[in-house]
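One protein chain omitted, others in place.
Chain naming follows the written order as A, B, C and D, and within any one chain the residues start at number 1.
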Amino acid sequence: MPIGYILTVGTFTGIFMILTVSLNVLTGYAKQVSLGHAAFFAIGAYASAILTVKFGLSFWAALPCVVGITTLVGVFLGLPSLRVSHDFLVLSTIGLNFIVGSVFRYFSFFGGSMGIVGIPMPEFFGHPLGTAGFFGLTLLFVILTILTSFYFSRTWGRLAMEAFGEDEVAAKAMGINVAKFKIYAFAISSAYAGIAGALWAHYVGSVFPDNFGFDRSIDILAMLVLGGMGTIRGAVFGALVLQMLPEGLRVIQNYRMLVSGGILALMILFQPMGLLGRGSFLVKGFERLRGRLVSHEAEDMP
Amino acid sequence: MSLLVTEGLTKDFGGLRAVDGVNLVVGEGEIHGIIGPNGAGKTTVFNLITGYLKPTRGKIHFRGRRIDGLEPHRVVSLGIARTFQIVRPFTDLSVLQNVLVAWGHRNYYGLGPFKPFGPAKRKALEILEFVGLAERAYVGAAALPIGLQRRLEIARAIALEPKLVLLDEPAAGLTEEEITRLKELVLRIVASGMTVALVEHRMTFVMDICQLITVLDRGKVIAEGTPSQVASDPEVIEAYLGAGEGEGDA
Amino acid sequence: MLEVEGLVVGYGKIAALMGVDLEVGEGELVAIIGANGAGKSTILAAIAGLRPVHGGAIRFRGRRIEGLPSWSRVRLGLALVPEGGRVFPDLSVEKNLRLGAFTVREPKQHLELVFSLFPVLQERRRQRVGTLSGGERQMLAIGRALMADPQLLLVDEVSMGLMPKLVPEVLETFRRLRDERGMSVLLAEQNAREALAVVDRGYVLKNGQVALHGSAEELRADPQVKQAYLGA
Amino acid sequence: EGNIKIGLFVPLTGFAAADGHSALVGAQIAVDLINAAGGINGRMVELVYYDDAARADQASAIARKLIEQDQVVIGISGSYSTPTRAAAAIFQQAGVPMISAYAIHPSIIETGHLIFRVGMGAPVEGIAGGHLAVEKLGAHRIAILSMDNDFGVSLSEYFKQTVLGLGAEIVFEKRYSLGESEFREVLSSIRGANPDLIWATAYYAGAANIVSQARELGITATILGQEGYDSPKFIELAGEAAEGVIIVTDLNRDSERPVVQQFLAEFQARAGIPADMVGASAFDAVKVAAYALAQVGTDPEDIAAAINGIRHMDDVVTGPFYAFLGREAIRPVEVQIVQGGAFHFFHTYTDPTIIIPPGL
Partner (left out) sequence: MAVLQQLIFALVLGATYGLIAVGLTMVYGILKILHVAHAGIYALGAYIALSVLQHLTPNFWGALAIAMLTTGLAGVLIYRGVYYYTLRRSRIVPLIVSIGIFTAMNELFRLVAGPYQHSFPAKPGLPTLITPYFVITSKQLLILILTAAFLIALYLILNRTKVGLAWQACSQDLEMAGAMGVNVDWAVALNFFLGSALAGAAGVLMALYRNMVYPTMGHVVAYKAFVVVVLGGFGSVRGCILAGLLLGVVETFLGSLEWFEFPRDAIAFLVLILVLMFRPKGLFGRL
């Protein structure tokens, strides 16, 4: 059994689950479609790398700072969304990938193009975590992310986001301060992504500007949409499928990206709501199995 | 006592003066009608009051407080709710959730956004009961026919617990029977302590229910008074009601 | 001119129309009245080709059209004023009108007709339609349909958003066009009082089925209709 | 006991696919040649390879897979610095040796005592380039254009130190980002600075753009490149403009050593294009691995010792290797010039002060 391999793949899958769940707040609830999520991911990774390598903090001491930093940066990078909407916003968020990447490359404080290496494994009671331990840590954060995000899905904040996500004009008439909630969405989403970034950096042990490019952002969004935007189960499942698919297709080596690109397109074509989105095959089948009425489903789905 | 007062309210769109020095007084507890030809500026007045547009000139006072220039959500928090002429329900949400969004307006400050909304469902259902949409609570709002979407808009407005409700053409697209029910609804809203100002073209509705009517034409107030005063005003008949209309309809 | 037979239309699994029969003769003005959600809009949309038909037949001047795409129905002489107008918000008034006349070779004279009916549209030729007032949009929607010089005009809620003065004027124009050009009109209308005053015949729709039909006088005299739709 | 498994990770998909493909072909040629000659002490060599798409996380996962599932005795990186660095950590931790073919980030071999590199380090290439520019080509006014990644930046750093030390002047210096293909505006500024030599770091596609656009602008200064240029594709893409370009590399195509000519022919046959530096490096990495395996068997520490013990290994394309010092291959630096549409011998540096990386 290649257990280390499985745990490694599992760890990265977990990290991507955190990312998709975090993107779900921004894109699934608040409908601010972002193709720049890897930028927040990158900021988390770099923040943790710099705090641990340059300032000698431990992973655990750095983590709250990382969350703080990414939240703040989320607020800042969310500002354009106050002026710009829809496809204009999508394109601006693409820009975040390039701008953030360039900043890391340009300033030697961030290691420039030589990156930052020698990022330590987190320690647990004085012992550095091994592969299994790190997997456990990741799992813990995945569960925390899912639980907190599940709680959030039942709050007024989520409802407000869904409302202005669909119609800002009407949402204002409901007393919703759209600008504030947009920033909330960016900040929350970015904070989670920061944790994912920190995990990634400490697991891989090095960060380079090109680790977190535009194609990463695309992956994250594709995972969310494939799984089912607006649902946490969908976000988690999408990350699982799209992370495993190319990994599972290794047997066909050369053709794997062709096939997984094609499969992605087909799956979304046939299940536009996402594999586990509202009204998808799987969900409907599941509901039928439980013999539940549609109206009840509507009730517990805010 | 006057709840809402506008002074010389004016709005220009490029070269077009859509609202021109309107002085409007809406008294507490009244049902105030605003009528006038298409393009007279009625919806624009509502947009100015609710903060969607900034006046070019003029002031708006609500309960003695200047509110012109405030953001829409601030206006809501001060106690003014509105509906839209072209309905805008949140179609991805269920009818119940639509009302919840409005009912939650007190929770959109401070730590409120991080409180669960579950406990408020009962209250939202009560409001739906009040407007007669209770049995459709779990349906997606998109599937409602136009008339019921109008009702949903009213439900949301009530859920905001405002002092003043602005209704923009609430009777458009309703049958006479439904208009009768709408009248009842509006009367109940007023009875529960709110004030209503409405824009409407269906005279059967306006004449019956309003205590006071302001008539706008080309952005200016051309008449004001009780329904019968207004309906017999020759200028109003000429500009708006047309021959043979008006009185007969009321 | 138009015959609808056993029309069945649904939204997903919910049937909105369950076997509707209906007819519009050459040069006839016909109204469909009914409560909210009765299915009036659905009928018109199905005739215009905007909703797929699940059963039944639609014949226009003897020809089955229920399988045709909407644009070829326009070429046959159908035009629709859809519910809520659905004008093109980012185009100017003038472009909207030109689009209404997309299938027509000589749109000039129709333009004059529309402008004389709704002078405000002429004033606002260059205004972006998204900024028009509700009533102005409705005028534009009606004008746009008239630009196509249709044989059969389908109108979903003429009166919605129009000021009282205009409603009879518009209906009067329909009558005039019928007299001058033999245009037929099928109206769906909540405002039954105004509608029944001008049309020749009417259908009362309930829950996706025709509950009652007859001449305008007959319907006006019907106690049920009086109670529910005329506010007597 | 079955085959000896050598693991390889290469970017077969994504932006680095061309280099990955070359590296794979190079490694396969080496394995086939070894097997055709009877394998390693009678055991056949099996190459297990996976695509890492030049991504660090995929490389980490693959490294585990190679080690645990495929039980390779040694790993080869045919990939870029970022994935190689990530994988190196895992090989070192698992106690399996790894050889980086052409990824040159300094931190790769610093990962641990089991991690080696055959590719020529950036310091050596930069220093050799500096000597070449000033001493051999007589440049006084030098412009530097650097590709903004670990490779390009460290090359230029050492080059700059060297030429400044030798008394030349830097008249222009700028970085550009990887993947750039429009250089006209920078080159215009460079022309304004009037250098007599341009040191431009690039991979071959970018190099082709730089060189042809420079010539289009009428810049006649010598253009000095590095092993990134070292692909016949560079000459094909740059066409006429490539003539006279000089590069510092580790591959001497005019070498008469049989292994070089055999490799060049075989690569052309398999890949459909003439061989490049990436393919040659991967070939050599496999050769070094096989050499160590043949000497000492499959024990990791023994393998490491055997590689460190290499003295004058002639059986490699980018060699001969004089030694492994600090887990890096020490060999002569080749200087090639493009003439008549092909790379040709121009000069060789064997001076130890140049070919041994600084600090060793």
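Just so we're on the same page, a residue touches a chain if its C-beta (ideal position, glycine included) is under 8 Å from a C-beta of that chain, and two chains touch if they have at least 3 such contacts.
Nothing here was measured: the structure is a model prediction, and the numbers come from that model.
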Partner chains on view for the chain not depicted: A, C, D
Omitted-chain contact residue, chosen from A:Leu57, A:Met244 or A:Ile268: A:Ile268
Touch with the omitted chain, as defined above, among A:Ala42, A:Val142, A:Ala170 or A:Met257: A:Met257
Chain not shown: contacting residue from D:Tyr176, D:Tyr229, D:Phe267 or D:Phe346: D:Tyr176
Residues of chain A in contact with the chain not shown: 27, 33, 80, 83-85, 87-88, 90-92, 94-96, 98-99, 101-102, 105-106, 214, 218, 221-222, 225-226, 229, 254-255, 257-258, 260-266, 268-269, 272
Touch residues of chain C, complete complex, unshown partner: 48-50, 69-72, 74-75, 79-80, 82, 86, 88-91, 95, 98-100, 102-103, 128, 144, 148
Residue ranges of chain D at the interface with the undisplayed chain: 12-15, 17-18, 20-21, 148, 172-177, 179-182, 184-186, 188-189, 192, 204-205, 208-209, 212, 216-218, 233, 236-239, 272-273
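The rule we apply is simple: only the chains that are shown with their structure count from here on.
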Chain with minimal offset from the mean of all protein Cα atoms: A
Gap in Å, rounded to a whole number, between the CA centres of chain D and chain A: 36
Computed distance of Cα centres, chain C from chain A, in Å: 49
CA centroid of chain B to CA centroid of chain C, Å: 28
Touch-based graph of the chains, sorted into line, ring, star, complete or other: line
Pairs of chains found to touch, sorted by chain label: A-B, A-D, B-C
Chain A - residues contacting chain B, complex: 151-152, 154-157, 159-160, 162-163, 166-167, 169-178, 180-181, 184, 295-296, 298-299, 302
Residue ranges of chain D touching chain A (in the complex, touch as defined): 12-14, 49-51, 53, 55-57, 60-61, 64-65, 67-69, 81-82, 85-86, 89, 94, 105-107, 110, 148-150, 152-154, 177-178
For the chain C and chain B complex, residues of the former touching the latter: 11, 14, 33-37, 41, 83-84, 120, 131-136, 138-139, 157, 159-166, 168-169, 190-193, 227-231
